[in-house]
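Every protein chain but one is kept in place in this view of the complex.
Chain lettering (A and B) follows the sequence in which the chains are written, and residue indices restart at 1 in each chain.
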Amino acid sequence: MHSMTHKTDWGVVVGRATGILVLVAGILLAAGLCTASQRSDNPVPNIFDPRSTPAESIRDHSYFVLAITSLIFLVVVTLLVYAVVKFRDKPLTAGREPAQVYGSTQIELAWTIIPVLIVFVLFLATARVIHAIEDARKPATAVEVTAIGHQFWWEYRYPALGVVTANELHVPVSDPAHPTPTFLKLLSADTDHSFWVPQLAGKTDLIPNRVNHTWIDPHQTGVYVGQCAQYCGTQHGKMLLRVSVDSPEEFAAWVQAQKQPANHDDKANAGRRVFETTACINCHAVGGTNGTGRFGPDLTHLMSRNTIAAGAALNTDENLRLWIQNPDAIKPGSLMPAMKLSDADLDALVRYLETLR
Amino acid sequence: MSAITTPFPETPATWKLPYRGKVGMACLIIAESAIFTIFVVAYLYYAGKSLTGPAPREVLETPIFFTVCLLSSSLTIHLASKLLERGRRGAFLALWFLTIVLGALFMYGTAREWHRLIYEHGLTISTNLFGTTYYSLVGLHATHVTVGLLMLTIVLLFGLAGRVVREQSARIDVLSMYWHFVDAVWVVVFTVVYVLGR
Partner (left out) sequence: MSSDAMAIHQGTDVGSRPWVETLHGWVTTVDHKRLGILYILYALLFLAVAGSEAMIIRIQLMYPHNSFVSPQVFNRIFTMHGTTMVFFVGIPVLFGLANYLVPLMIGARDMAFPRLNAFSFWLTALGGFLLYFSFLGGSGLYGAGNAPDVGWWAYAPLTSRAFSPGHSSDYWTISLLVAGFGSIGTAVNIIATILCMRCPGMKLSRLPLLAWLNLVVSGMVLIAITPLSAAQIMLCVDRYLGGHFFDTQAGGSATLWMHFFWIFGHPEVYILILPAFAVLSEVIPVFSRKPMFGYPVMVGATIAIGFISMSVWAHHMFSMGMSSYGNAFFVLTTMAIAVPTGIKIFNWLGTMWGGRIIFKTPMLFCIGFLFNFLIAGLTGIMLGSAAFNWQLTGSYFVVAHFHYTLSGSFLFGIFAAFYYWYPKIIGRMLSERLGKLHFWLFFIGFHLCFDLMHIPGLLGMARRIYTYEPGRGWDTLNLLVSIGAFIQGIATLIFVANLIISYFKGTKAGNDPWDAWTLEWSVSSPPPAYNFAVTPTVASRRPLWDLKHPEDPDSRYE
């Protein structure tokens, strides 16, 4: 066999260093991002910046797991680097076979028993957190929401409060002294989806013909973002989540506004006629009209939302117009059909929709 | 140009390894068992969960006679293969033929039952969960019986042409392993469908 030159020895060390540097850089980058912004609109859904009990429990648990895995990493990598450096082929030993060792029962036992203990500890720690989150009992003060996943939007119903809305979830902030968590029942109207707002909780799937549950009790007001986390079809990528954690007063005001019947503005009669006499009503509902469709989002209080198309676009005049006329320009593959309205009808319709506050 | 001999104390007197036909068939049986297990799991999972349509206890009749036919065919094939080992080719052929007849009777029974279920009770594979799981599970088994019957018939034809001899009894054994497997699966399917699932 050929003996080795020094160049390759250094090569290994350099390679090792590069790999570790990249890893460290990545960790630092992540750490930098972990010091999340203090703005109330939380744009970065960082799992290490939780604002709600389940997400916080997961974060604390993850630190424990990371500590153990980092320790294991350091130990094994040190041994690997040491072995590679210490036992490399040197000119002095070239051609001579080293001692042919076949094994060692004690060492095998050691590196079996220690991992078994680590496994046991990790299992117990995890089981505890699973139980704390999954088996949490729903207090009487909880807000109940039924979330129904659709291709490619979210339907929210508050059965006790008589509210039906879509895509933007409003929940009250939960004071640890008098908790008012939100418990969600998760259903699906078509394929599998998954509700994931990282700063509020771990994800739970919405599966047709199955009832799942999750809960959040956010401690800080603000808007939190997330998105569908189970591939559900063409526009899975733009089935975004937006949760507005409101102060108790804001939440009460929002509920009140949502419970109002649809705003009836006579100046928008032409538009309402367009809505009621075209295919819109097959899919959409607006209180007080003959539109009772449930395939698409309820539009009764459309203008109370910041975005349309499950977060794919801001709720502006142009976007509304574009969405109705050519949805593929915003969300190609969504199940909203291009309505093919005349310009006049489109104008009237949009003006009508903009009265639905 | 590659002879390797190593100097070592003892030479193995005999180096006897299993017959590869048997090992291969055993592996196939393991794989097929896994497939059947999944269908059985689906059947049991969906038992009682149909939203509409006929339920098992309303429409199923326990096929005792045809089950006896199939299970006896295991006995006849076992005897047949033992006879071939002893060189009794005529008796082997007779019992082999009897095995095929019994298997064919079982298939006839299945066909008769399906005809009754479809035309008298309106139960098809698309009727409800029971229909889907029943026809899939029993149908998968019936397919395996059919393939088995095909292979048995081919051997029968070779046998009638005088080409099946004592030296081939190992191969006949492999085929009868498959047939025993098919019968064993029927015991499971029968228990699941006609006893537990009702």
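Keep in mind that, in the parts below, contacts are C-beta pairs under 8 Å (C-beta built on N, C-alpha and C of every residue); 3 or more make two chains touch, one makes a residue touch a chain.
Quick caveat: nothing in here was measured; it's all calculated off a predicted structure.
**Q** Could you tell me which displayed chains border the chain that was left out of the figure?
**A** A, B
**Q** Which listed residue, B:Val23, B:Ile64, B:Ala111 or B:Val165, touches the chain dropped from view?
**A** Of these options, the touching residue for the absent chain is B:Val23.
**Q** Please identify which residue in A:Val84, A:Ala160 or A:Ala252 touches the non-displayed chain.
**A** A:Val84
**Q** On subunit B, where is the contact patch with the chain that was removed from view?
**A** 1-9, 11-12, 15, 17-20, 23-24, 27-28, 30-32, 34-35, 37-39, 42, 45-46, 49-51, 124-126, 128-129, 132-133, 136, 140
**Q** Hey, which subunit A residues sit against the chain that's not shown?
**A** Given the touch definition above, subunit A has residues 1, 4, 8-9, 11-12, 15, 18-19, 22-23, 26, 29-30, 33, 43-48, 55, 57-58, 61-62, 65-66, 68-69, 72-73, 76-77, 79-80, 83-84, 87-89, 93-94, 96-104, 107-108, 111-112, 115-116, 119, 122-123, 125-127, 129-131, 133-135, 151, 186, 190-192, 194, 196, 198, 201-205, 207-210, 212-213, 225-238, 240, 311, 332-333 touching the missing chain.
Quick note on the criterion: only the chains that are shown with their structure count from here on.
**Q** What whole-number Å value describes the gap between the mean CA coordinates of subunit A and subunit B?
**A** 50
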